[in-house]
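Of the protein chains in this complex, all but one are displayed in their positions.
== chain A ==
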């Protein structure tokens, strides 16, 4: 098992797509920070009654949704690039126990995504803090460092979740294009569609979409539909369902 994990880790490190995804994450961080900086500059020149209507200058607002997509791509490519190239056959001949292969991939992608998610979420939150300095709310996102770190943990979880979701979907769909379309649908199209439903289903279902789980997890969202525990459970359910479906397909279908 450790051999297979080592092999999967090397797989992840030895392809260019991983580097490109890290670069894209860095660009997203820079763009998010730039927006936060511009908002803060605007805040400084605004009169007090307008300041009260400002949102907080938190780069995470932009970094997390884009980051979720990029993490999803990372997870998906770990599988679909193998199906696309035929590498999966070579991989399954060297590791014919499919359960072992799935567990090793999940460990590497999931573990890597948690670490990377923590780095990205901290970088986003801290750069926001750095930009807003000692300005008060609402331009400053967090009133305490406890609030900041709980947001970082929740955002990291939301990012890592998408990597596992991408991985599971990749095993089910086997195609890069198909999996990326599914991820885009889940992240960007589904929330819009769901909000068109009649009340109260619009809000109830919207609360379940992967983009709004992190703020419900910390309880930072005003008027949330889910309790923090509920949001956590929904996250676990997403990962469990997609990986479970992926496992079922991998174990049953011919490679």
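Worth pointing out:
Just so we're on the same page, a contact is a pair of C-beta atoms (placed from the backbone, for glycine too) under 8 Å apart; a residue touches a chain by one contact, two chains touch by 3 or more; residues count from 1.
In the analysis below, contacts and distances are computed from a predicted model.
Selecting from "RNA polymerase sigma-70 factor (ECF subfamily)", "Cytochrome c biogenesis heme-transporting ATPase CcmA", "Phosphoribosylformylglycinamidine synthase subunit PurS" or "ABC transporter ATP-binding protein", the unshown chain of this assembly corresponds to "ABC transporter ATP-binding protein" (UniProt protein name). Residue positions on chain A in contact with the hidden chain: 3-4, 6-7, 10-11, 14-17, 81-82, 85-87, 89-98, 254-255, in rising order.
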